[in-house]
Every structure is written in C-alpha cells, then in structure tokens.
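Take a look at the structure set out below.
Up next, chain A:
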Amino acid sequence: MTENIQTAHQNIYKPAIMKIVARHDEAPGVRTMKLEFQNPAEHELFKQNYRTGMFGLYGVYGEGESTFCVASPETRNEYIEFTFRQSGRVTTALANSDIGDLVTFRGPYGNRFPIENFYGKNLIFVSGGIALPPTRSVIWSCLDQREKFGKVTIVYGARTVADLVYKHELEEWERRDDIDLVLTVDPGGESPDWKHRVGFVPTVLEQAAPAPDNCIAVICGPPIMIKFTLMSLKKLGFDESNVYTTLENRMKCGVGKCGRCNVGSIYVCKEGPVFTAAEVSKMPQADL
Partner candidate 1 sequence: MTRILLSDKLDNCVARWRKAGLTVIGPVKKETFSSYATVENAAEFDLGLVMPDRSIKGLFFPQTEPMVHYSIKKQAIETRDFTPPSEKRIIFGARPCDASGLAIDDPLFGWDYKDDFWFQRRNETVIVTIACTKADDFCMCTSLKLAPDSTKGSDILLRPLQNNRGWQVEELTDRGREAFKEIADLLQDGSEPAAAVAVVPEKFNLDACVAWLQNPENFDSTFWKEISMRCIGCASCTFLCPTCHCFDFQDEGDTFTGIRRKNWDSCSFALFTMHTSGHNPRATQSARWRQRIMHKFNYFPGKFNVNSCSGCGRCSRQCPVDMGITETLQAISTLQP
Partner candidate 2 sequence: MSESFEPKIIAFVCTYCTYTGADLAGTSRLKYAPNVRIIRLPCTGRISPMFILKALQQGADGILVSGCHPGDCHFTHGNYHARRRWMVFRTLLDFTGIPSERIKFSWISAAEGHKFAELINSVTDDIRKLGPFDQYKNLIRETEAPATL
C-alpha cells in the first residue's frame, strides 16, 4: 500500500501531458498506444512509483478520462503502453489521436502484483479477449527476469482469431522454448489456417492441466470467463490465495474519493485493482 504519495502538482486531479510515440492496431477496434512523458519530473515520479499491476487514467482534454491498466511492465518504465477498445467518448478521441499527438495520463494508482512472492514458483497466466493487457504487464515483468521463475504457461483465448491482441508478441512467445503458450478461440471463431486450439478458455485450461503445487495463477478476463476459470482452477487443486486477478470498475478520480469503484467496502482504486481470488470471493458478489 502506498502512503501519502503527492504528485508534482498541488492539484491532484491535473494529469501529466504525454506524447503518443507509437500506436498499433491489435484487433478490430482495439488499439495499443505507447506514450512518453513530456515533463522529466513527472516521468521520474512515475518511475519511482510504478509497479506492475497499477492502473492510470488516460484522457484527452475536451473529452475526459478513462481508466485502463498500464500494459507495459515495471521493468520497462521509460514509456507507458496501454490498450483499449474504442467504445465511448474518450476512447473514440484516443483512437482518433495520431502519433505525435498529446494526450493525458494520471497515475499510476492502485496496488501491484507481489512479483517477488512469485520467485521460484511456476506461473500460469490465463486471460481472455481484451483482458490480455493487464496480464501482459505481469508476463513481461517475469520474462524480463525469467531465471527467477519456474515453468511459465500462458493460456490465452479470444472469441475469434481476429480478436486476439498482441499477435506479434504471441508469435514471439510461441517461438521461445521457456514458455508454454496455449492459444484458443471460441468454437466458430477459428480461421481456416488456425493451428491452435478451439474451445473456451476454462475447458482448454483444464486440458492443459497445470499442476497446482508451487504454482501461481494470474487470471484476467470478462466476468463470465473469470467465474468459470476459477471453478476450473479449483477443480485442478489450486488454492484461492495463489490465484491473482485484477478487477476493473468505472473510476473517475482514481484516488479513493469519487465513490463509484467500490465493491462492498473495498475501494478498487485504492485497495485494488489486484486481488487474490480469496479476496474476491469475500466481496459481495452482487456488487461485482
């Protein structure tokens, strides 16, 4: 938990100005942007504070701010990458921004993945659709210090082949022999040249059957996928306290004041977004 962080500004709601230095279309309507700080002091603060798992508020002046996780790992904090699907007012404005344009960033906020607790353990990452970005920052945090971990398995699925994000990284991971990559698409979503699996993520996960001993699972996806993946992991013998996930809720302030992101008594922006499955199961499920 971070205590008494004050940003460089007096006005805690004033964002940093960022320049878009790269952008990449991941899937229909889904885009990744790479941002660089314009103010060195703000960048320094970010470097000091950012840990894998935290989120930020990305925005365009005149339109507003939206919450996304930081998709780049703490081991690469020279820039910020984030991935979003164009759907509302802010994401449309972001999607219309080009390389060289200026956008805003506020953060990093929230808690982190306790990666040092994962040292020496096997890791399994499970994610679905556009929920790969939060997992991806953990994956890279671990791959950048690969020797500290045991076996690494990544299970990733999307509705269709086109909906898979980070395709170039998936190829890279597939080529590496120190990662087990299991890719799947929902039945009916496969293309003629699809060489990987077809089936829902939880089913594919059960087939991959990772051993629960000395293993940490990081899962992220739409609520329905999380629900069934958790059931599968339990079936496989995983302990809830070894399963990590990140919650996403609508946020405006990011700093525990605006009052909308809480699930029960838990403020996702302050106490989250990273939770263990054990913590999530204690939350009022109707509020998720």
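Side notes on the structure shown:
Just so we're on the same page, contacts are C-beta pairs under 8 Å (C-beta built on N, C-alpha and C of every residue); 3 or more make two chains touch, one makes a residue touch a chain; residues count from 1.
A word on the picks: all candidates are chains of the complex that A comes from, given by their letters.
Nothing here was measured: the structure is a model prediction, and the numbers come from that model.
The candidate touching chain A in this complex, chosen from 1 or 2, is 1. By the touch criterion given at the top, residues 2-7, 9-14, 17, 61-66, 87-88, 91, 100, 102, 104, 223, 248-250, 252-253, 255-265, 267, 270, 284, 286-288 of chain A touch candidate 1 in their complex.
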